[in-house]
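One protein chain omitted, others in place.
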Amino acid sequence: MSKPKVGIYGLTGCAGDQLVILNCEDELLNIVGALDIKSFSMAVSESDDDCLLDIVFVEGTVVQPRDEEMLQNLRERAKLLIAIGTCAVWGGLPAMKNEFSQEEIKKKVYGPAGDIFKTTAPQPLSSFVKVDLSISGCPIEKEQLLQAVASLLHGDLPRLPGYAVCTECKMSEYTCLLVEKGQLCLGPITVAGCKARCPGYGQPCIGCRGPVEEANVSSEIEVLKEKGFTWVDIQNRLRTFVASIDPLQIESV
Amino acid sequence: MSKHENCSDCQNPYTPHPARIIRILPQIPDHQLFQIHIRFEDQGKVFTYRPGQFVMLSVIGVGEAPFSISSSPTHEGIIELCVRRIGHVTDALFRLPPKAMVGIRGPYGNGFPVEKLEGNNLLLVAGGLGMAPLRSLLWYTLDNRSKFKDVILMYGAKNPGDMLFKYELLSLLDRTDVKCLLTIDKKDESAIWKAHVGVVTTLFDFVDIDPNDTYAAVCGPEVMFKFVLDELLKRNFAKDRILMSLERNMHCGVGKCGHCMIGYKYTCLDGPIFTYWDAINLPEMV
Amino acid sequence: MHNSIVIDHICRVEGHGGITVGIKDGRVSEVNMDIFEGPRFFEPLVVGRAYDEVSPILMRICAICSGTHTVASLRAVESAFGVTVSRQTHLLRDLLVQGGNIQSHALHLFCLSIPDFLNYPSAIALASDHAQEVKMGLELKKLGNTIQEAIGGRAIHPVNATVGGFGRVPTRDMLFDLKEQLKRGLEQSLTTVDLVSGLQIPDFCVSPNIYAALSSNEHGYSLFGDKIALSTGDTKDIEAYKEICNEQVVSHSHAKQSWFKSKPFAVGAMARIILNGQKLSGEAKKAKVRLGLDAVSDNMLYNNAAQAIELIYSIERAIEIIDELLEVGIREEKPLKFRVQAGTGIGAVEAPRGTLYHSYSFDEAGRLIEADVITPTAQNLANIEKDLRVAVENLMDEPKELLSSKLEMVVRAYDPCISCAVHLIEVNFE
Partner (left out) sequence: MKIITLPKENLTEFIGYLHAFGEIHAPTKRGDKSVVFAPVSDLSEIELNYTRTILPLKKYFFKPVDVMFNFYADKGYEAPTEEADKKYVIFGVHPCDIHGLKILDLVSNGRYVDTYYFAGRNKAAIIGLDCIPDDLCFCRSIGTDFVDAGFDLFLSDIDNSYLVRVGTSLGDDMVKAADTLFHEVNKEDREAYKRKSIERRKSFRTEIQLQDLPEIIDLEYENEVWHEVGEKCLSCGTCSMVCPTCYCYAVFDELNLDASSGQRKRRWDSCLFKDYALVAGGHNFRAERSSRVKNRFFHKQRGFVTQYGRPSCVGCGRCKAYCPAGIDIVEIVNKLRSQTRV
């Protein structure tokens, strides 16, 4: 079998997910040996930005017309488009909702000079193009990335867990921060894959991997309210990583 | 103590046996019939099974899935699986090169109670991929023809292009020892189709069955079950003379993983063949 | 002779940036380092958040130096609340920052810069001829990540460091294990110096620089400090960081630029070695002599050499920290309890690319009123443009291709982190 042609691209983001690829120090030379990497601008100068691709990994959020153009172009060129990282999958931190509008923020930051920049409301990739596989995480987990590469080399798409962080948290037998310590933990509605890293360090889950399918956000809100958290705290925590979770909407249902 | 004392003697039920795909016969789009030869490392053992049983098939690196055995145990040495391409494992199966190795465990499940069926009329009602397990029973009865009274097959597909085992079944039309009724849901202008048109239940008008010495075996999509059952009940079939093959999510095939549990029955151990009476007593059923 | 040079996308840097050079009548009319990474408006977004949410959000400005962002952020929060952490917590944070420095410098040297000097498009290409060296570079990089994982809980966006301390303190065994790995890394970092000393460093962008770095009271070289030292001889308290980082919006870029007394200045490994290098000891001190950084250099391409020296420093320092922790005995210490109050605080740490400032104000409930984050790359941008201009003037007659690649080399030498630069800063327009 010929090596799959692969592109690794970043839209607007912290480059953490591309860095996770580079952080596979032990496997990196095997990975690049098994793939025909056509573009990886964070690590490689030579880049073919016109060729057709078998697989493209895209990191980051769409926050400006330039990002969207690039994304559309990648979609046209690639057989499989894989969103890597919570920014690409859910919108991530740039899509964090708060009381300011995009224009207001731009004004605040740049003053009148801000008018020269075009920005759009930050959105995940799936708001613009079909995404064939989503690997979420802020940043993505190395194991999931390697698993994905192995499956893709086999011609298959990896099957990533759909259950919640709590499941992994309990599998590791960590003390429950929500139930036993009354902390604001988003583990029950956040998708697993991190092996409950934060609870393992005694830190509540802040939801960096995005929600599980069918997340019961309204019940989570009820639970947190019962624990005595204010509406502002709950709201803030819920809208940190995911553009589509709007607690206000959920609350009004 | 209730530990298992002699575990060193137990066979690990989870490790597949190596098997080789010896032929692939394309059926209709996204459906292929795989002929598979199973090699047992410990020689001398033959792979025997009953119609209606299934195997767990593994494709290396992708996973495992259950498939009904589509061939008749009267044909020794190989098994045939009729597979629809729908997800990870089936997709990988379709990508395999010719003569590839796969893993097989089984046979599992109860299968059809053929001894009980002997001496009776048999009415087989299939829709779509439901033909896969019923084909095993069909050929089993035809190969043991003297043990059964009348054998009737009703099989419906959406259109002629969706009919599994079409030529094999068309060839049965000439036989006198089996009544083969084929139908398609809607007539497609372009296709040549001389047989019946209409949903599978409309075929009941062409047969006259005595429910008292007949067993019905039904297999097909959920929607079909309901209508066929109505028809059978209308004809006074006893609920325990209606046999059906059920599909559930399965991860082990041996009654451990829990996925196929319906109420307190394991589809993989107690099924996949259930009588209608059994099924009524299970929650979440038809 | 060219009219203009446009480099659409600088590769092998973190983020998206380009270079535009305008040439008029044989003279350079403009040089712009364009940053078109999309803006993410971190500071306004974080306003209203509880104090313990600030660092997990703001560390995500950048992946490569998220550990340093975390430490700077936590120090800012603690200083706002008047919290002083334990010696153990301080040492563990120092260790975390050293881990980040090791990973970042190894990444930059082996994956981004050395291929440059040896004319390879990437470390991957380099690996086909120099597999040993690339493997070694990756192992050094991994060492940095191992430290960050052990102390921070994750190599990128650490989860274990919190306000007042750490969620889980590493065990004695983990520290012993790290030390063993560090000893091996020290050997490798010395080999790295051999490698870097063999590189020909061109001089097409030499021009006078002003350097700035934190300076500390500690007797040794440090990545922490309460004062900012400048090569002009000026010193400032970190509280006065705005006097040197008076940021301005420039039209071609999503990042803002900094000038000190209307002159550009440089921060980063080179600035630190030049300003604090006399405090180095051990192998790092020897390497500094060996790599010719003893005399003040105005050639930013030497930044790579400075990184190689710091690679040794960070490893030696990490061993030193572990030794101290083991000697005193590592205690299972919970994060400090403290009273939340209104206040303003600044945290400054030397990130791999230079001084990083986080400055926050909180209300009585501990909610953030205002945040200001100044990243090293933002501070360097004006200086990069200055160096690019010099380079274009020196190389104007070279073929376009070559010139372009030389210009990229200048930018890359600074190891810019464009995500960092475009997190965006709030300024007041009066």
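Per-chain residue numbering starts at 1, and chain names A, B and C are given in the order in which the chains are listed.
Heads up, the rule we're going with is that a contact is a pair of C-beta atoms (placed from the backbone, for glycine too) under 8 Å apart; a residue touches a chain by one contact, two chains touch by 3 or more.
It should be emphasised that the depicted structure is a prediction, and the values quoted were computed from it without experimental measurement.
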Shown chains that the omitted chain touches within the full complex: A, B
Among A:V63, A:V131 or A:V212, the residue in touch with the chain that has been omitted: A:V212
Missing-partner contacts on subunit B, residue numbers: 1-5, 7, 10-16, 18, 58, 60-65, 84, 86-87, 90, 101, 103, 222, 247-249, 251-252, 254-259, 261-264, 269, 283-284
Residues of subunit A in contact with the chain not shown: 27, 30-31, 34, 146-147, 149-151, 153-154, 159, 162-164, 166-167, 170-176, 178-180, 187-189, 202, 212-214, 216, 218-220, 222-223
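Here is the rule we go by: only the chains that are shown with their structure count from here on.
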Contact pairs, highest-scoring chain pair: A-C
Computed distance of Cα centres, subunit C from subunit A, in Å: 25
Shared-contact residues (touching 2 or more other chains) in subunit B: none
Touch list for subunit A against partner subunit B, complex: 150-151, 154-157, 159
In the complex, subunit A residues that touch subunit C: 10-17, 19-20, 22-23, 25-26, 28-29, 32, 37, 40-47, 60-64, 66-67, 93-94, 96, 98-100, 105-106, 108-114, 116-117, 119, 122, 138-139, 197-198, 200-203, 206, 208, 232-233, 236-237, 240
Partner subunit A, residues of subunit B touching it in the complex: 61-62, 88, 91-92, 95
